[in-house]
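These notes concern the structure reproduced below.
The complex appears here without one of its protein chains, the remainder shown in place.
In this document, chain identifiers A and B correspond to the written order of the chains, with residue numbering beginning at 1 in each.
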């Protein structure tokens, strides 16, 4: 075979792809969009590892932990920094108070000049937020003047809310009160995130699951306009080209579509990349520059897509004889054989089998075996489905006219039908497996927090020194707060905390009004001035020993700077049973009403304020945050939830949901295109059927059956394979097998919904095509 | 082809000398076979005898070529009847049909009517032949088919002529 001949034929095909009038252009554009969407997804996937790496690097570079055990001395190159993270509505704001102690103080990435006291530099997103209306509640907490913005290198996402504000006197907060003295930012020994093997498994499977349908989709897209192309090829044969030449021309056409698709895909990707810079998903955003596909992978995509297009076309033409007068499909194609189709999934199972029971602890999953196994199982779906459709459809019995029309059509071209739903089947099978895996490991990644939302929804920690009653009052007066439980806490020891060995026995001290104390103990009676000792704590062994009137107890001073306060246990301390406190713990130690606390001790207890909030009041949480800020800028606030999910796990799960939704929509689009194409080719037939009185309903129903039957089979197969794969993956992670039926049903339902949607969308053109205009000869 | 009807038709547009009539006839219909003067004079005298034309005037100098003829009412009716009667479908019909069509155009009659009438007549013949063919044996069928194909050829010519009437009108009345 010679190169010139090849390139001439391919070139002819390329020309064919772009000529042919309006019809030709529409086909070229459809193919380009189809392949382009696939390419964009591929490029995005190749960019993700890079994006994650860059993000991780940036996060490491701005770490403001002191990586040495000792606090460095104040010097020209030191910096004091305090974390003042807050939340506005549901968005996290990264906040830092900084105070350089000399001209050579280290600067965080993205910050050129330190803000002076009362000033701050902010991220672009925070600047926009503060400038927009409705951010007054946040402004109240950030009463600094904006003097600059943080550069891209200091942020981990374009939508990140962050600020550095100038502070003073932060040295007072060293030693555990929140301030850190730094000589440099960043981790001196940058880590590579050691990822949990199960997470790696999840990500691997997810990428395979998302990419498989894209491949199927691209394969379908290059076949758009197949029937028309066949006619064109026949015309080529008529004027004297031989079988091989026509095949090369066909390949050239497909390649042209794929090349156009590559261009379109690059365009889509670049647009998507810019868009990605301005959106925030799950609290994560990225800079467009993060999304640079690795050159190697991008080159691979650029080569693989056209090559795949050519191969798919040649493969598709395998059973087709192009004759000068038309295309003859081998009249009765050989019955599809089962055995080699079964080989694929069986091979996949064989590859996955050795991994079973590895578990999380020693789960060093062989990436190749896992990917290969999952891939084979899913490819098995695409190989089994045509066989399944053919076998089942051949046995389908009689029914109404609509049913008969649909079944006969499927019997004659079950391959086309199966190809159309292959993508959906693969996507659903993969998604079911992943959902199962997620649901299975759910327990491991979702911790119960033990917090009881009925008792409080917000918890504010107030540093010591705030006036007890007045603080509680302030929170009670805050808009939206329905209940305040202010508990002041401290630690008591039997010896001075400054002494060489420290106290040997310790006990807790809880202070509050009677209502607050009833949240931690069962009090038979209570009036201000009462004192109690709590009995029945889960872990407190020291208190019964210490509880002797006259014993001197030393109150811990967290800052360690003030004189120690001493409390002598007076007579009249009543023993009461401890009860579960808002944090779901039974605490021990002493509980004093505020009136019973000696004045000298009041400045040394830290406040824990538990708040119930009327969530129907808009921005109730932010009003509380503002109150906390006014009480003490360093007060920290937690919003309670019943469970806490591992962030990483949550984002993978959401990524999967979003990804499979996109993929299903993509496939839905290609289904629609081929459906419309098929309808257009049958325009004359449809019109004549209508002429002799066929109801539109009958034809509409037959279109529905025609997609519904293969889809139903596809979804059944997808469920079987998905559940099997899910079970294996769960066994691999040593987790009990549990079928997450709601998500299985949701995924199948989603697949079915796409089909219904496609059918509905193809009905208007169907009705238009059934108009008698189709009978007019053009 | 009826020369008498044709000459009558030519006279419909106004009285003419015999010489004029010959020239007009030759120009419109006699491409390959021009009329002899003798033919014109004998025909005119027959028409004169039948009262279909009359002598409008004779110019000085005498001689048959100096007579001017005009059509009578009876003559107009005769032309009318002739045009409206379809020809019996037979070979070499076209020159007669052509003459009829041109005359109709010249005399501002509906030429399409003539063609339609003729095509109905043809189809009637074809129907009879088709019917005979259906009932007859193979020999009958072959004979009928031969006739049918000829009739069909005529019919196609009729269709074509009908489609070109406007063009023809522009030519002959130019």
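As a convention for this text, contacts are C-beta pairs under 8 Å (C-beta built on N, C-alpha and C of every residue); 3 or more make two chains touch, one makes a residue touch a chain.
Throughout what follows, contacts and distances are computed from a predicted model.
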Query = Which of "3-isopropylmalate dehydratase large subunit", "Nitrile hydratase", "Protocatechuate 3,4-dioxygenase subunit alpha" or "Macrolide ABC transporter ATP-binding protein" is the UniProt protein name of the chain not shown?
reply = "Macrolide ABC transporter ATP-binding protein"
Note = Of the candidates B:58, B:142 or B:163, the residue in contact with the absent chain is B:163
Query = Who touches the missing chain here, B:33, B:46 or B:134?
reply = B:134
Remark   = Missing-chain contact among A:51, A:517, A:690 or A:727 belongs to A:690
Key: Residue ranges of subunit B at the interface with the undisplayed chain   = 86, 112-113, 116-117, 119-124, 126-127, 129-130, 134, 148-149, 151-152, 155-156, 159, 162-163
Message = By the contact criterion defined above, which parts of subunit A meet the unshown chain? Give residue numbers in ascending order.
response = 331, 398, 400-401, 404-405, 408-409, 411-412, 684-685, 688-695, 698, 772, 775-777
